[in-house]
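One protein chain is absent from this view; the other protein chains keep their places.
Let's look at chain A:
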């Protein structure tokens, strides 16, 4: 059943990630379907487990690490559509940007 669950998870993830974008919805659905069909035919048991895991990882990536952006008319900016599940970092590294890197930067100049 886990293959089926992976398929469902991926379709759901793609639907969320490409919402309203019929071109990508169609393309992602085709791609997902094609890869599952191909792997269902050819995979050994060990391999299958690995591929199911991969499918779940892709689903997670689509859900958390992909956002849609739309260009704002007449501007250079894009509007990002963040979703509830979009991963947000704490930006800790940005608060202390030069710590430990200053020496290297000086050598370069």
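Points to keep in mind about this one:
By definition in this document, a contact is a pair of C-beta atoms (placed from the backbone, for glycine too) under 8 Å apart; a residue touches a chain by one contact, two chains touch by 3 or more; residues count from 1.
The rule we apply is simple: contacts and distances are computed from a predicted model.
With the options "Acyl carrier protein", "Mediator of RNA polymerase II transcription subunit 27", "Checkpoint protein" or "Essential protein Yae1 N-terminal domain-containing protein" in hand, the undepicted chain maps to the protein name "Acyl carrier protein" (source: UniProt). Residues 1, 3-5, 7-8, 11-12, 15, 22, 24-31, 33-34, 36-37, 61, 65-67, 69, 80, 87 of chain A touch the missing chain (whole complex, contact as defined above).
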